[in-house]
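Let's turn to subunit A:
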Amino acid sequence: MTSTRQMIITLCIVALTCAIILSFVYAFTSPRIAETQKNLMLDGLQEVSQAVEFVEIISDTLWRALDSLKKSTGIVFRVFPQGYGGSIPITVGLDRDGRITGVRIASAAEGLKETPGLGAKITEPDFTQQFIGKCAPEVQLKNDGGEIDAITAATISSRAVTAGIRRGIETYAQYLGEGYDKRDVFPAAESFREIIRDTLWYALGESDTIGIVFFGVAQGYLDCIKFVAGVDNEGTITGVEIVYSSETEGIGEAIRDQEFLNTFKEGTAEAITGATVSSKALIDAVQKNLQRFKEYLK
Partner candidate 1 sequence: MSKWRIFTRGLVRDNAVLVLMIGLCPALATSGTVRDGFGMGLAATFVLLFSNLIISLLRKNIPNEVRIPIFILVISTFVTIIDYFMQAFQPDLYRALGVFVPLIVVNCMILGRAEAFASKNSVFDAILDGLGVGLGFTLALTIMGTVREILGNGTFLGIPVFGESFKKSPVIFMVLSPGAFLIIGILKALINKYVRKEIR
Partner candidate 2 sequence: MAILDSMLKGFVGGVHPPENKITEHGGIETAPIPKKVYIPFSQHTGKPACPLVQKDDVVKIGTKIGESEGYISVPVHASISGKVTGLISHPHPVLGCSLCCIIESNGGEEWEQSITENADYETLSKEDLVNAIKEAGIVGLGGAAFPTHVKLSPPSDKPIDTLIVNGCECEPMLTADHQLMLEQAEDIIKGARMFQKILEAQHLIFGIEDNKKDAAKIFRREGLEVRVLKTKYPQGAEKQLIKAILDREVPRGGLPMDVGCVVQNVGTCYAAFQAVAFNKPLIDRVMTVTGDGIKTPKNVLVRIGTPVIDLIQFCGGYTGKPKMIIFGGPMMGIAQYSEAVPVIKGTSGIIISTQAWDTEEGPCVRCAHCVDVCPMGLMPCEIYKFVQNKNFDKAKEYGVLDCIECGCCAYDCTARIPLVHYLKYGKNEVWRLSK
């Protein structure tokens, strides 16, 4: 008969040894695990977007896609609509205009529970390729008035995917706007600090504020135009980007033209012929806001 003390001691020794071994193993593998995880996630995100860098906005759900110049190219989000067998994990990439750049549906090994050979066909490129270049209203099954061909005999799964993507776009489109990284209009800044919620930020340099970034609205020809603009301490505009505009296609939309926007930096912004109302409104609004927030400049 072993004494209780002996039992406790043996158990403790074994447990301790195990713990020590495990801690070594953990120390050895954890960086690698983190890296693998990151790569995996990146691979998944890169499949649906051309961007090279992704900044997480909502944990595991929403990322802002940045190109090599750290300029925003759109967003990537994940949705989990209820399919036939369970939730369907979908990753969707959107470009700045809200058009789909790619759709990736997790395979069975990654947790898709749709019927193999039937619902599971939604993962195949034949189906997912259809979405590329579509915008929210088009993302519907043809039966429902959209432009997506359903998988034969798997309407439930197909519809779940389209509905999920559409809902996702509607939910996250707002981030497309905000998706204008404030760096776009103030490339020199290291970081930003919010002063007025959703409206005004300090652009922070290495040690000090070096300017402001503000959000503004202009009344366009058809609808309001939302924009952000950056101003440095000298009052020079560092950049203007359109966040939202639904001006007349081909005409009013000219305000999105980068050349036009660049003229703000030079202070030579002028109304564009053919899009006078829109461009004028934008120029006025930028000036008005600049006056308004001037006091925040050093």
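How were these candidates chosen? In short, all candidates are chains of the complex that A comes from, given by their letters.
What to note about this one:
Assume a residue touches a chain if its C-beta (ideal position, glycine included) is under 8 Å from a C-beta of that chain, and two chains touch if they have at least 3 such contacts; residues count from 1.
Bear in mind that the values here come from a model prediction, so they are computed numbers and not experimental data.
The contact partner of subunit A in this complex, picked from the candidates 1 or 2, is 1. Residues 2, 6-7, 10-11, 14-15, 18, 21-22, 25-26, 29-30, 32-33, 36-37, 40, 109-110, 116-117 of subunit A are the ones touching candidate 1 in the complex.
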